[in-house]
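Excluded from the complex is one protein chain; the other protein chains are retained at their positions.
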Amino acid sequence: MLASLVSISLGAILVNNFVFSQFLGICPFMGVSNKMSTATGMSVAVIFVMTLASAICWVINTYLLIPLNLAFMQTVAFILVIAVLVQFVEMFLKKSIPALYSAMGIFLPLITTNCAVLGVVLLNTQNNYNFLESVVYGFTGGVGFALALVLFASIRERLEFADYPKAFEGFAICLVSAALFALAFMGFSGMKIM
Amino acid sequence: MKKAIDFVRPALVLLIVAAIAALVLGGVSLATSGRIESIAQEKMENAMQAVLPASSYADTGYEDDGEINAIYEAPGAGWVVQVTESGSQGLVTLMVGVDVNYYCTGISVTESSETAGLGAIASQQSEKGDAFRAQFVGQTGTVAVTKEGGAIDAISGATITSKAICRGVTAALNVCRTLSVSNAIAVAAPVTGSSDASADIYVTQTVPTEAQPAPLPNTEPAPPAVNLPSAEPGTASAG
Partner (left out) sequence: MNRKQQLFEGVITNNPVLVQQIGLCATMAISTTLFNGLGMGLSVLIILTCCNVVVAAIRKIIPEQVRLAIFVVVIAGFVTIVDLLLQAFIPALSDALGVFIPLIVVNCIIIGRAEAFSSKNSVKDSLFDGIFQGLGYTAVLIAMCLIRELLGSGTIGGGLLNGASSFITLDGTGAGIRIFPQEYAAGILVLPFGGFLTLGFLYALMQHLLSKGAKKKDAKEKEVQE
């Protein structure tokens, strides 16, 4: 049991990193990685929402959709759950933990359309994970996203002083740098604890 | 009054849109579910036919242990084992045919998300894919890639996938070996009619395997069968 959880975590953070090997959450990854402070804010928000969404969607899928033979409604149900969840988290934080809200508040609406969140929920059902495995996969998937985001933000801050062809200015050079990161993360592939 | 309407209308519209969507989806799902199921069934049967041709396959009721998903018995011919291993990008599911002497009769990769052009060759209907899969025919005992002292030439650039498939085949061969052990016990025990003995064995043999699946992967392959297939890989790698 523990071994499988460790293997799931390792897979989600390093081997099959959400950003660098599964291509999930690229849009926000590119969008907010230009500054370290926004990157950390987004990271916290994503870890939080991914863990919660994994837990809630697992319950909905197992106790509502599958018994009612509504498995084909999964995509619709999950995206609505995520949208509502994000809204609630935003309201809750605003009222009760304003400090945290000011740190990650503006990133919350962006998370609804972050495909890493819907992706992790869909992968949970595809891999037939149980409740604990789903939550662990959601949390560590978020950690993997955060790791990628923070690493990349630190590189991007230095990119500003780099000298590269004019055509590569902006987005293109970011993609090329991300490619090099993907190459580095390839080193983890095949790593396995079992 | 106006406030109440302001609040109710959006909710109502959302509800109606969701209801229409659910209805349409229900219809489409109803219309396609039969076809989707038959495709899955057909795919499974094709894969089984490809690895171990037989007239019928019976599920032995083996409980999924995370590696071995299911074992189907083809009466008189052997078994088809469905195994899942983790490859380089995700899980690789394969069907392994095993004959009654525990030799592999063929493999078929039914599900994988391996890299296109590299690991994906293992599941492709191409010259290379066929050649790779053909190497497993006639293997027994522990199957491994040449790098690890085995007889399987790994797909170039996809050692991880090749190793995963070797692990899966080894696991399948081992699990069948333990099946037969319980099979032998079942035969030794007084069996009712000799005519449908196979059916009886079939039920009894599933019980011990479910009870102790743990020792299976560790079981060392029985030595007597190992020497014969060493002639095989030469012909396979030439192809």
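Labels for the chains are A and B, by order of writing; each one numbers its residues from 1.
The rule is short, and it goes like this: contacts are C-beta pairs under 8 Å (C-beta built on N, C-alpha and C of every residue); 3 or more make two chains touch, one makes a residue touch a chain.
All values reported here derive from a predicted model rather than from experimental measurement.
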Study note, to complete from the structure: Considering the complete complex, of A:36, A:60, A:80 or A:132, the missing chain is touched by A:80
Study note, to complete from the structure: Listed in rising order, the chain A residues that touch the chain left out are 20-27, 30, 72-76, 79-80, 83, 112-115, 117-119, 122-123, 126, 165-176, 178-183, 185-186
Check your understanding: What residue numbers in chain B mark contact with the hidden partner chain?
Key -> 9-11, 13-14, 17-18, 21, 24-25, 28-29, 32, 35-36, 39, 43, 111, 113, 115-118, 124-128, 156-157
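Everything that follows uses one rule, which is that only the chains that are shown with their structure count from here on.
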Point to revise | chain A residues touching chain B - in the complex, by the definition given at the top | key: 4, 16, 21, 72-73, 76, 80, 127, 189-190, 192
Point to revise | Of all residues in chain B, those that touch chain A in their complex | key: 18, 21-22, 25-26, 28-29, 66, 86, 88-91, 160
